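Shown here: the complex without one of its protein chains, the others still in place.
Right after this comes subunit A.
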Amino acid sequence: MGQKEMIAMLLAGGEGKRLGVLTKDLAKPAVYFGGKYRIIDFTLSNCAHSGIDTVGVLTQYQPLELNRYLGIGSPWGLDRRDGGMTILPPYVKQKGGVWYKGTANAIYQNMSFIERYNPEYVLIISGDHIYKMDYELMLQHHKHTGADVTIAGIEVDWKEASRFGVMHIDDEDRITAFEEKPKNPTSNIASMGVYIFTWSELQKYLIYDEASRNSSHDFGKDLIPAMMRDGKGLYSYPFKGYWKDVGTIDSLWEANMDLLSDESPLDLSDSSWRIYSVSPNQPAQRVGADAKITSSLVTEGCMLEGEVNRSVLFYGVDAAKDSLIAESVVMPNVRIGEGARIYRAIIGEGAVIEPGVTIGGPEDEAITVIAVDQYVTVDHLLREVEHS
């Protein structure tokens, strides 16, 4: 097997606790986004467009649906003779198997996978973010600065900064300080969780980190600070563009709504940067005689007879006459009965909304979530359904 210049390790084990019922039986990277995609499609498509042909996908939490979805990686051009996609779940070794204890430990446990390709650089990404990024340009930056590790950074709202790892950088993009989720942030350049390591350095630090007793084996909390302490070359790659962590119900809803503005910050129709996904094989959507659809994204297989406004509809949504879907995200194969009204909600895959039901309200602050395969009737008030 030939040497690869750079391979990618994609952390897809996220539990996505804050997505509640949407991740009950589903790993976070497999959550639906944008009318026909799953969150992980964005990073996998980034790999495809950045010329990366070897990707290890590390899974842990609820991997069944995710594994089925990824298959052998064909939709992303990752069914390769030499390299391609490899799913890497935790496994039992001679000394007994253990779960991935943290992001760094997950990579540590798969060092033999990386060694097999003997790469010069390793790209570490996660399957939790929505963005389009050319990792090739980041690699050029990494080589140009001669860094040991390059961390992609993006300017975020000061209000938000405490949710992220934040970096101070000098004029040459060198990171002078790194704080993981600081209470009082002094910088608003957030780490995107996208790292390029020079493999020989990463290897050393993975082994070192694994041996340290007090480590939580996390890149942001442990490994990066250790490299910082040792005076290694840490650089930031400034990323400009759309990037969203869709880890909460609100941010997932918002990111979907971001797609609806006329000047959407995330262009899905750019033919030079297609977002690849598994095709659901559905016929073109049918809009009925009384349908009224504005400012929305609608996918194949939908049958619409009612009104749809400022919403994102996945494939196979069947909305009957006089129904209304407003400012909502409706996941695949949801059936919406006659006269039902849905405001500011996320409706899980396969849910059935009976005729006449009202979900959420136009002035609601909170986003209402209906779980996968829920059956919502008029008598069954939503609150009860959510708790059952």
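Here, a residue touches a chain if its C-beta (ideal position, glycine included) is under 8 Å from a C-beta of that chain, and two chains touch if they have at least 3 such contacts; residues count from 1.
In this section, contacts and distances are computed from a predicted model.
Peer 1: Determine which name in "Putative succinyl-CoA:3-ketoacid coenzyme A transferase subunit A", "Glucose-1-phosphate adenylyltransferase subunit GlgD", "Glutamine ABC transporter, ATP-binding protein" or "2-oxoisovalerate dehydrogenase" the UniProt entry assigns to the undisplayed chain of the complex.
Peer 2: "Glucose-1-phosphate adenylyltransferase subunit GlgD"
Peer 1: Using the document's definition of touch, tell me which of A:118, A:140, A:200 or A:295 contacts the absent chain.
Peer 2: Selected residue, touching the omitted chain: A:295.
Peer 1: Using the definition of touch stated at the top, determine which of A:35, A:119, A:247 or A:337 touches the missing chain.
Peer 2: A:35
Peer 1: I'm checking contacts with the chain that's been left out. Which of A:30, A:275, A:331 or A:367 qualifies?
Peer 2: A:275
Peer 1: Counting contacts across the full complex, list the positions on subunit A that touch the omitted chain.
Peer 2: 34-36, 74-75, 262, 268-269, 274-277, 279, 281-300, 303, 308, 312-313
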